[in-house]
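Handing you a structure now.
Note that one protein chain is taken out, while the other chains of the complex remain in position.
Think of it as A, B, C, D and E in the order they're written, each chain with its own count starting at 1.
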Amino acid sequence: MRLFARILRPRLEATAHCDLPCGVYDPAQARIEAESVKAIQEKYQANEDPEFRSRAIEIKEQRADLVKHHLWVLWTDYFKPPHFEKYPELHDLFNKATKAAGAGGAKGSTDPATGQALLDYIAQIDKIFWETKAAA
Amino acid sequence: MRLFARILRPRLEATAHCDLPCGVYDPAQARIEAESVKAIQEKYQANEDPEFRSRAIEIKEQRADLVKHHLWVLWTDYFKPPHFEKYPELHDLFNKATKAAGAGGAKGSTDPATGQALLDYIAQIDKIFWETKAAA
Amino acid sequence: MRLFARILRPRLEATAHCDLPCGVYDPAQARIEAESVKAIQEKYQANEDPEFRSRAIEIKEQRADLVKHHLWVLWTDYFKPPHFEKYPELHDLFNKATKAAGAGGAKGSTDPATGQALLDYIAQIDKIFWETKAAA
Amino acid sequence: MRLFARILRPRLEATAHCDLPCGVYDPAQARIEAESVKAIQEKYQANEDPEFRSRAIEIKEQRADLVKHHLWVLWTDYFKPPHFEKYPELHDLFNKATKAAGAGGAKGSTDPATGQALLDYIAQIDKIFWETKAAA
Amino acid sequence: MRLFARILRPRLEATAHCDLPCGVYDPAQARIEAESVKAIQEKYQANEDPEFRSRAIEIKEQRADLVKHHLWVLWTDYFKPPHFEKYPELHDLFNKATKAAGAGGAKGSTDPATGQALLDYIAQIDKIFWETKAAA
Partner (left out) sequence: MRLFARILRPRLEATAHCDLPCGVYDPAQARIEAESVKAIQEKYQANEDPEFRSRAIEIKEQRADLVKHHLWVLWTDYFKPPHFEKYPELHDLFNKATKAAGAGGAKGSTDPATGQALLDYIAQIDKIFWETKAAA
């Protein structure tokens, strides 16, 4: 059913995210950066060259910051009081997800498991996001 | 009493905010930008020159974004689960404060009352912040 | 068939885009910003308030810059010489697409038709992108 | 006396810093970032993990850049010719302070003494700043 | 001989400017942005379309910020105490030049004369810069 819903939602329909607001939001923005974080961690583990590792750590830092930013935008700009009433776990979920992108999570670690944990949180947010879009 | 407490809190003790983390956080960062937002709104109201007004709107946009950013950092990086347990209103307070800096608040309006409302939210966060620092 | 392929391509497989490189790229990043550009143009046309319009123009400027950036990253970092051999129109397509995001296109205009033209270019790039991924 | 002066200067009066100008300036912005620089240096000395150290150096780089930026804004935007007449050492003080945040100072070193030297320069600027505010 | 070298020195010999430091500095960076500021002012005067004018003001704001940034970098990172001894007017010149890029100058005005005044200051700095390079 979910896959079916996805077919019907053409890729170009999605999104909205600036704070005019334009009304276009899409958790894909956070997810893509988090995919990058995890991929960097995997490449880091597979390559012991110190120059490569320095670059990897620095780039991962930026990508993790972008994950946080995209999640914060969703939390503040997209989600409204009725959403928080319907999904009382939402505040906590976003707080954990952004922390998972931070120093105690994927930003402060080169273990791909932390990148995956971050992706898992984003998947939970993504699920709720599309439920609210479907209900709108 | 509050003033007295402030005397005893030397200015240089404050702060901490990057996500190493360095441990330095200070709601003053959000407050200063919010002061700027309100001051820009007041200057906007007092000056009908269209060039000045264009500049004011554009600069306020950036300052409001900075308010959001500094508040998000506090919410995700400084505050920890025990804080959220002790102050159950904290998630909602941060969500309202960042919304008050957004399109439905001081970013989308040139009315200084919206800038003041934003400052009031930040003052509430500031109060809780220093209570948690005092309790640490 | 294309829809079917899309079903089998789970959303989390996508993307790669930093220049470590992490190997994650996704034209969705450019598309989401372009959706925003077009949505802003539509809202601009529907709202004559000068403050709103000033904000709209400024925000559209930034979003159009992001479109360009995401497209440039694909053109330089993702696409390789064999791709340019197989798709000889690719250089010109990217040049036109980024120009369509610029002053002579959606950045310099508030007509939603320019936003749509930009989206159409991105859809062409998206199609080629996924063909190269499928062929990899 | 200084503490007393601080009581009379309510916290919310402070600040002003964008170049509308909004009229809000506060050396606290530079100081908070410099506190961060010094805290990072201390954490660097206490932690030999190479990944942590890479992150520390990269983050310190950014924080030191922010110190410079906030100081430059004060020097160019807040201070006016009459201030430079009254405090003839001010140009040199700002030049030394920003250099102390640079490659020859706290940016190029992990020794917390360089972070403290930077804070000392900022304290001198802060003192003059509040004198000029009191005299205004 | 050196002059001759300069003629033959194709434009590619010049400059260095990051704060590693890499040792590459060039006032051309500030000048190019200032040229842009003045060109924007001229286009603004020649075009009364309100959308164009909104864009012009916003873009000029950014370009003027870049001028300031490039000048600050020269003042703090390139110029050393012996330079300030030899050119005692240098502090004041930089302060005036950066102010000329600010709200009281080319940033706060659409009059091309303010853009030209900014270019004149930069030309003075450029002259001293190359004298110090020749003397090094």
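The rule we apply is simple: contacts are C-beta pairs under 8 Å (C-beta built on N, C-alpha and C of every residue); 3 or more make two chains touch, one makes a residue touch a chain.
In this text, all values refer to a predicted model and were calculated from it rather than measured experimentally.
Note on the undisplayed chain: of the listed residues D:Arg53, D:His69 or D:His83, the one touching it is D:Arg53. Against the chain not displayed here, subunit A makes contact via residues 51-52, 54-55, 58-59.
By the touch criterion stated above, the residues of subunit D touching the omitted chain are 53-54, 57-58, 61, 107-108, 110. Listed for subunit E, the residues touching the missing chain in the whole complex are 3-4, 6-7, 10-12, 14-20, 22-24, 26, 28-29, 31-32, 35-36, 39-40, 43, 55-56, 59, 62-63, 119, 126, 134.
The criterion applied here is as follows: only the chains that are shown with their structure count from here on.
Mean C-alpha position of subunit B lies 34 Å from that of subunit C. Listed for subunit B are residues 19-20, 54-55, 58-59, 107, each touching two or more other chains.
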